[in-house]
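Heads up, one of the protein chains got dropped from this complex, but the rest are sitting where they should.
Up next, subunit A:
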Amino acid sequence: MAEILKMFVALIEILKLPVIDKSNGNNFSSVSSVAVFSSAIFVVTLILIRLLYVIYCNSRPLSKRASKPVSTLIILGSGGHTAEMLNLLAVLQKDRFEPRFYIAAATDNMSLQKAQLLENSLIAENATRVPNTAQFMKIYRSREVGQSYITSVWTTLIAIVHALWLMIKIRPEVILCNGPGTCIPLCAIAFIFKVLGIRWSSIFYVESIARVRRLSLSGLLLYKLRMADQLYVQWPQLQHQYPRAIYVGRLM
């Protein structure tokens, strides 16, 4: 905070000089550009303050007791990731987490099918309830396994735009994800929505059971940037390394 204020003051000092030095004729354009610039600085500072507030609130349990179901986005990854997520969904109370939205990578054929099986079995169980509202969507992948990091920058940008489109439509209150790169653009946008006040979403990240000694890249990003509200790890070694992570034992 102190650095931000110092920057702010220094910039104001710099801005004062041209107004004093220039002749009368140039005053108007100088003043208007100063005004625009100061407003920009002001807005940026507001956003930064809001950002710090969001980070402070993150990881603190929601203060209100939940009274109604929360819309939930479930981000599916290939193979092992989906199996773990389905395991978690099996023990979550479905009437608390709805409507449910499932997103999987465009190139992942199996995950949405498996999620559909789960949802269909729920419909079969609860034949008398309101029809299931689960939705299934595909998203462009930021990065394929083995893709070079340089081309990944471009594909990540495309993924971010697509993610933005999906998130604007869904605006979930809860996000469940467990590792694939697909979750990063979505979680980043959810975080930005939080900062801008568009939607307050709680992000729950479960690190994959395959991560014993090191966090995955997705996990590391969400942990370091404090974007996840709660980050769960399945092995005690990770909890020692990352104190803000929560050790929950094995899911599989």
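The rule is simple: a residue touches a chain if its C-beta (ideal position, glycine included) is under 8 Å from a C-beta of that chain, and two chains touch if they have at least 3 such contacts; residues count from 1.
FYI, contacts and distances are computed from a predicted model.
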Name per UniProt, for the chain absent here [options: "Mediator of RNA polymerase II transcription subunit 20", "Serine/threonine-protein phosphatase 2A 55 kDa regulatory subunit B", "Exostosin-2" or "Glycosyl transferase family 28 C-terminal domain-containing protein"]: "Glycosyl transferase family 28 C-terminal domain-containing protein"
Chain not shown: contacting residue from A:31, A:153 or A:212: A:212
Of A:90, A:124 or A:150, the residue in touch with the unshown chain: A:90
Absent-chain interface as seen on subunit A, which is shown: 61-66, 70, 78-80, 83-84, 87-88, 90-93, 96, 146, 174, 176, 202, 204, 206, 208-214, 216, 229-230, 232, 234-235, 246, 248-252
